[in-house]
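Have a look at the structure below before the remarks.
One protein chain omitted, others in place.
So, chain A:
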Amino acid sequence: MSAPHKSGGVARIDARLAACQAEGRAALITFVTAGDPDFDTSLAVVEALPGAGADLIELGMPFTDPMADGPAIQAAGLRALAGGQTMVRTLELVARFRTRDTATPIILMGYYNPIYIYGVERFLGDARAAGVDGLIVVDLPPEEDAELCLPALEAGLAFIRLATPTTDDARLPAVLANTAGFVYYVSITGITGSATPDFGKVTAAVQRIKGHTRLPVAVGFGVRTAAHAATVAACADGVVVGTALVERVKAALDAEGCGSAATAEGVAALVRELAAGVRGAAKSDAA
């Protein structure tokens, strides 16, 4: 595998987000769970994402106890684990993807324990070598930066932080301090897939965050349709869709719950709709 390290990591994320901005539009960031429901199907799904209009890929690292996720993403993780997914296989999936695509950023998203058990140093080295560009680790707030965030930044990987409706102005600087790539604004207080955000409030929140940072701000949790994507794209630099895609993976499995050629196509069809939504949105400001 020959990932171009100089352009990987934070640089690959920055380049892609800058390209979207140059086109005058928000980026579409798609989440699927690695290995759902098996390695080959999942690889086909991930490989189909960029062609369907995904600008960045978030890849979920399965975990038995995903405390910030709703039933759809919990189930996807359990399907992947039942299908034999491990951290090694997740990194292998990224490496396979990188043999064909060196431009689309990949961000691994999940919980700390599987990384901690893999070994932080070993994980960062292997993730970088596989072509991973950034990490989102839900249960590592700034108070625990010494665990993974600082070593990841040192290894050239972006550590993308979640800002939430409970992150007030006093706390924002701490949340933004060691963030790279972009800031991920969680549009609801709640778990993934549970509610539709109040988009008016989201716009105000994105403006508030932009008052504290020059990093791009992406918005996720609760964005399900092309119309939602268009609404969010009008105020943010990136739109994250997860639950809706994971539900599409499930809906596109056969009667035995196995993946097929139709699975990747089913997911790609939804990504095309979302991409059209993002591209059709009128940017309300030139942030």
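Details
The working rule: a contact is a pair of C-beta atoms (placed from the backbone, for glycine too) under 8 Å apart; a residue touches a chain by one contact, two chains touch by 3 or more; residues count from 1.
Operating definition for what follows: contacts and distances are computed from a predicted model.
Matching "Vanillic acid non-oxidative decarboxylation protein", "Tryptophan synthase beta chain", "Putative ABC transport system permease protein" or "Septum site-determining protein MinD" against the UniProt entry of the left-out chain gives the name "Tryptophan synthase beta chain". From the set A:Ile13, A:Ala127 or A:Leu140, the residue in touch with the chain omitted from the display is A:Leu140, counting the whole complex.
Considering A:Met67, A:Ala177 or A:Ala262, the position touching the chain not shown turns out to be A:Met67 (whole complex).
Mapped onto chain A, contacts with the missing chain fall at residues 62-68, 70-71, 74, 81, 86-87, 111-122, 138-144, 146-148, 151, 161-168, 171, 175, 186, 189-191, 194-195.
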